[in-house]
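I have placed the structure first, in the form of structure tokens, so that the comments after it can refer back to it.
For this view, one protein chain was removed and the others were kept in their places.
After this line comes chain A, so read on.
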Amino acid sequence: MVHISEIGEIFRQEYGRSVAVLVRVLGSIDAAEDAVQDAFAEAVARWPDAGLPPSPAGWIITTARNRAIDHLRREASGRDKIARSALLRSEDAALNEETVLIENTVEADAVEDNQLRLIFTCCHPALNRAAQVALTLKLLGGLTTAEIARAFLIPEPTMAQRLVRAKAKIRDARIPYRIPSGAELPARLSSVLAVAYLIFNEGYAASSGTGLVREDLCREAIRLGRLIVDLMPDEPEAKGLLALMLLLDARRRARTGPDGGLVLLADQDRSLWNSELIAEGQSLVRQCLKRNMPGPYQIQAAINAVHGDAATLEETDWRQVLALYEQLLAVEPTPVVALNRAIALAEVDGPAAGLAAVERLELGSYYLFHAVKAELLRRLGRTKEAAAAYLEARERTDNDAERSFLEARAKALTTTGSGPGGQSSADPPGP
């Protein structure tokens, strides 16, 4: 007996791959999605009694292809027969199910190429970031429009509109379905990685709403990261991003308290860290180090690998962390990176040195700037200023868990005169 939930799991795993192949065959994202959905509808009707076919993925792709060809045939019996017949002739050769199944197994490389094409189309620079993210989750992740809308806390019709517009632009402006060539690859890949990391961050540090972590988005981002690494094993930044996401995700359970509130890196119960994910992330970081082609994701992964090595906060190799932040600052000279470097500096040279570095930054609108300042002021015994800075930070985030955390910190300072324990101020934020 095949349970419906099992088919649902296969849907999640195979949707992107099937759509990728079908787009190549049909030349249209909408037609590909329709065909794959038809095939899954048929799977839900058949598999519970008939059992799983030997290759469920191959079955889905073949069935989807046949449904699409049936559909084209029906259309062809109507108008513009001649135009359609050329397409159908080329498809007829591939109609035999067995042939296609074998083809699908033998041509695993071709399937991978199609997945890469789909990734690069979804993350094409002619689409805005929100559209790239939505398309990637829909077409590669197999999430429904409703699920994506929920994850980004926007109304479903708005998300549906966003997807329709993006797909129409791909069709009408003819955004190609192709893997970028050598010279354009770095910029195009960085757009793909940015989309994956944005999905992860939206899940890991939701910028608004009640839950601090939205696990489904983290899971999707990591799945996407694994896919990119599988498809482009020679890209060290892709590996770096996957390592970074794994190492951050390893701390997920320790990152929220029983009340759902935020727990800083310094205060986390490290026994809650997922040692398997840390080991996997660290192994990827070591592979990256061997390649010696550092980039922002790899360096951030290395920083988190150092944290993962420390069984207690006191064991953290802060000199190493500081050196890595200095390396990161060299390739990505942003104020946020400088803020993180200042946190590490405070651990190595003391809170006064850290505070001096923080105060040189122009980051007044960023809540973590105030939160870090508050923490360093607290450690220097400047309690009143620290409490005020915590409240400044609270004013600048919409995440409920973070707001109540910051408020609690401020309150603890004003009532007892000294704050809660913990020496390091913040979980390293994204770049």
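For this structure, a couple of remarks:
Keep this in mind: a residue touches a chain if its C-beta (ideal position, glycine included) is under 8 Å from a C-beta of that chain, and two chains touch if they have at least 3 such contacts; residues count from 1.
Note that in this section contacts and distances are computed from a predicted model.
The protein name that UniProt records for the chain not on display, among "ABC transporter", "YCII-related domain-containing protein", "Autoinducer 2 import system permease protein LsrD" or "Coenzyme F420-reducing hydrogenase alpha subunit", is "YCII-related domain-containing protein".
Taking the complete complex into account, A:A173 is the one of A:A173, A:A187 or A:A311 that touches the chain left out. Within the complete assembly, A:A126 is the residue of A:A110, A:A126 or A:V331 that touches the hidden chain.
For chain A, the residues in touch with the chain missing from this view are 124, 126, 172-176, 178.
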